[in-house]
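See below for the structure under consideration.
With one protein chain withheld, the remaining protein chains of the complex are depicted in position.
To keep things simple, chains are lettered A and B as they appear, and every chain counts its residues starting from 1.
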Amino acid sequence: MHPISFISDFGLDDEFVGVVHGVVARIEPQVRVIDVTHGIARGNVRAGALSLLRAIQYLPEGVALAVVDPGVGTARRPIAAETPWGFFVGPDNGLLAPAVAMVGGASTVVALEDERFRIPSLGGVTFDGRDVFAPAAAVLAADQAPITELGPALPNDSLTPLLLPLVEPDGDGIRGEVWWIDQFGNAQTNIAPEDLAGLGVERGGSIDVRIGASEYELEWVQAYGDVEPGEALIHIDSYGLVALAVREGSAAERLNLTEGHQVVLVRG
Amino acid sequence: MHPISFISDFGLDDEFVGVVHGVVARIEPQVRVIDVTHGIARGNVRAGALSLLRAIQYLPEGVALAVVDPGVGTARRPIAAETPWGFFVGPDNGLLAPAVAMVGGASTVVALEDERFRIPSLGGVTFDGRDVFAPAAAVLAADQAPITELGPALPNDSLTPLLLPLVEPDGDGIRGEVWWIDQFGNAQTNIAPEDLAGLGVERGGSIDVRIGASEYELEWVQAYGDVEPGEALIHIDSYGLVALAVREGSAAERLNLTEGHQVVLVRG
Partner (left out) sequence: MHPISFISDFGLDDEFVGVVHGVVARIEPQVRVIDVTHGIARGNVRAGALSLLRAIQYLPEGVALAVVDPGVGTARRPIAAETPWGFFVGPDNGLLAPAVAMVGGASTVVALEDERFRIPSLGGVTFDGRDVFAPAAAVLAADQAPITELGPALPNDSLTPLLLPLVEPDGDGIRGEVWWIDQFGNAQTNIAPEDLAGLGVERGGSIDVRIGASEYELEWVQAYGDVEPGEALIHIDSYGLVALAVREGSAAERLNLTEGHQVVLVRG
């Protein structure tokens, strides 16, 4: 039995998540399901893909079940992919691609079309999380069928990619983007510590941060405790990326940031 | 060991849910507990009953532990019921009746009064979820005692029913009710596709929806993708019921709907 790690935008206010757990347990009671998070903003494929990408290295090898699916009922395919880490199950809309690439790419990809492994519709639209993805994840977790039985094979390089921006030079600085704002308002960027080094800044130095028409001079510190409560800072976060934060506060509020916002960093 | 499927209005901000899991684990560590949802609106028995009714067919046979209990401390009885699906444990206030009926009715019903299977009070009010319902669910899940030991038998048809409205003719249309608004604002009604057929409407046709003094002409479509983003629609949802939705939006907000609202549908 492999564990299933389950991430979605289902929220916890309705029984959607519980029903998926139920479907898995009906197929194989011994399979364990870990809830990664169900707090992805509704339909935000990029936020789901980045959350899965951050989490994957910490999840037990097995099955990753990911459902953020604004195009349910459209042409995007429900797929399963086999990788060195294990199986990925979800919609082929860019949600899975970054994590699949990170763990080494797919050796098998199938479209989840075989009706034997789907729950019959109750007459209306399909709830793919419950009727298509959960059964596929359970079957793979329990080794009840090889992945190739779940539907027709697709090319291994056919996963829909997620377009992620690169860090680029911008005048005397670099331009990156906010990838993630967590629920506490911490803003992770796509900028690596090496990019800061390229600006000639070292930890302890100061950095001009330009966000839209605003500019802030922030210190690059090791830990929140290095600044006063309520003060903004730059640090390398626990994923090794440059992040903007406010000690005991919210960088998103203070610096007026949202996910996808561009930020330009210049030596201060 | 049977799994326990647990639904409540406890929310997740306090340790109520965790403590119930703990009580079960102290009685029998091997019992698995599936959280169906704990986001039922506080004290809303009808919403809890309908959520359990929607979920039950997808939950593994075993024990359903349901606690939405505005009358805690009043005369409603704590009960357990045996059914073809398994056991139901909760307050006898209408919460359990629809799901019990759906799985075939109760063959045994008892009042949870035997002190051997209750956690002694700490001197104040009883937290029935923790002190009465969780121990009963754990004992039944682990087959530690037959249901008849948990307390005195009640008539099998004694469960307090939940009164649910029927769809009725209304002039040249039909009148139904909103049963459920999910956290995304989708509004499920108690109207079946057959009722629409009775109006002479087919999928692809248009329907006048009257809500209070407002009237909307909506298209009956197969999937969200059949209308433009932001547009309202009628479809058959994944439970096979007529629902009002807005693609990438909230029907509850757009159409000013709440649970229990009446809707009249007329051929458009």
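The working rule: a contact is a pair of C-beta atoms (placed from the backbone, for glycine too) under 8 Å apart; a residue touches a chain by one contact, two chains touch by 3 or more.
All of these numbers come straight from a predicted model, not from anything done at the bench.
Checked against the full complex, the candidates B:124, B:155 or B:200 give a single residue touching the omitted chain, namely B:124.
Although one chain is not drawn, the whole complex shows that of B:25, B:111 or B:266 it is B:25 that touches it. Across B:42, B:116 or B:267, the residue that sits in touch with the chain not pictured is B:42.
Contact with the chain not shown here comes from a single listed residue; of A:3, A:205 or A:268, that residue is A:3.
Take chain B: the residues that touch the chain left off the picture are 11-19, 21-23, 25-26, 29, 42-43, 70-74, 121-127, 130-131. Hidden from this view is one chain, which touches chain A at 3, 5, 7, 12, 32, 34-39, 51, 54-55, 58-60, 182-184, 193, 222-226, 235-241, 243, 248.
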